[in-house]
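Below is a structure I'd like to ask you about.
For this view, one protein chain was removed and the others were kept in their places.
Entry: chain A
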């Protein structure tokens, strides 16, 4: 019961698909940029026509880190709330379209300024690098558009709650709401630096900028950003994969609890990206690192829950022995296989994350290409493969088609290609990083310095892996195009899992938003107020803007 409609309404499907198209266009263009990067960094290739490496890298980071993710997530969540809490009202859908168009126009403006070479400031746009104001204005529209879509989802949730007093909301709707609350709270930080610092400064209204404040506001946003990417993948793992394999969810309460913990602990932790930054008292860095490590709890809860789901299913099918259940999983089904491989990659990804977040170990890897290797595991494999796996049923569901056996097979191959490419590229990045190779640098042997020469073989491996990955991008684009426009007509299920019989009942306390948002705000205030005041009161003279490309 309570799954609302079985099928996403066609009008809602259109809204979701619009987002998904933009996401995959971003994947195509961003993937091409990625290919160029690995080729340049191999030292065997130079960009033609004086194109800057940093223009390409900015394109890659913005299109894949910001555009692909945000669009896919919002599109997926609109579909998920429509599926589980019922068809959107005309008003909610209208505002969803407003959000979509604002985001799309904003993306076009930002992309324009990047591509004409006026904004090679990378996707983190740290001051004192200064882009054309159009870059920041475009990004503002993207963020405002996402807020509108977020509020549209909240309105839809509120309507469901009103119609079902005293009932626990559908899991996927609840999770979408948590993710948008997280997004809303954290994007206030990036909005503040863009509106009050970067735009006035890039327009020349003010001459100088407080660099530390702008970086701090960025990372107040930047870390929760990675959870904004990750939580939709967790939605798919918790609430959809069990259905795909034919099993049940291990526990609904555990899933909700882990989402609430992510909401609480993923925001007051931005300093773990600023561990080597002067101007922040180490005591505050320490506090935020402790809070960072709290995220280990919901992460391990998720790992446990996934293993348990798989084992329960396998045993229900008669599996014996310690790991016999593994053999019962539907390995030939790309809707399962792609996200499952994503989960596996999350193990080294998480291990690397613990290293990054530890102050001393951070000094070993800070700003090296290790970090790039790390988030190509988390984002560019775990999250992205999960999204691909979801696209394999979501797109045909929304376009009224079915995935053919041939396409399913291609999707399995795609997953394998991606894994091989990523093992090469990401491992090379991790090892080169441990040897000190910097991220965000075009090829250089630094005057044939012996240390820099050590990196070259890894950079070649990186190029091999990156090229294989690019083939993976072509494959997924073929599949997605097929599913959207050419696959045979038919009905595809939007899978939503049920909870196992043994699971505890879900308490309503998870939907006590005042409580959870209140705790989140209190933790944010504790973690940020004093150091933030310090940054303003004891600020050095601000910096002028620089255009180094």
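The working rule: contacts are C-beta pairs under 8 Å (C-beta built on N, C-alpha and C of every residue); 3 or more make two chains touch, one makes a residue touch a chain; residues count from 1.
Methods note: contacts and distances are computed from a predicted model.
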item: Listed names "ABC transporter domain-containing protein", "protein-glutamate methylesterase", "Alpha-D-ribose 1-methylphosphonate 5-phosphate C-P lyase" or "Subunit I/II of b(O/a)3-type cytochrome C oxidase", matching UniProt entry of the absent chain; value: "Subunit I/II of b(O/a)3-type cytochrome C oxidase"
item: Of A:304, A:443, A:513 or A:549, the one touching the omitted chain in the full complex; value: A:304
item: Hidden partner chain, touching residue among A:350, A:373, A:396 or A:472; value: A:350
item: Where the missing chain touches chain A, by residue; value: 1-2, 166-168, 171, 252, 300, 303-304, 307-308, 311-312, 314-315, 322-326, 347-348, 350-352, 354-355, 358, 360-361, 363-365, 434, 498-509, 512
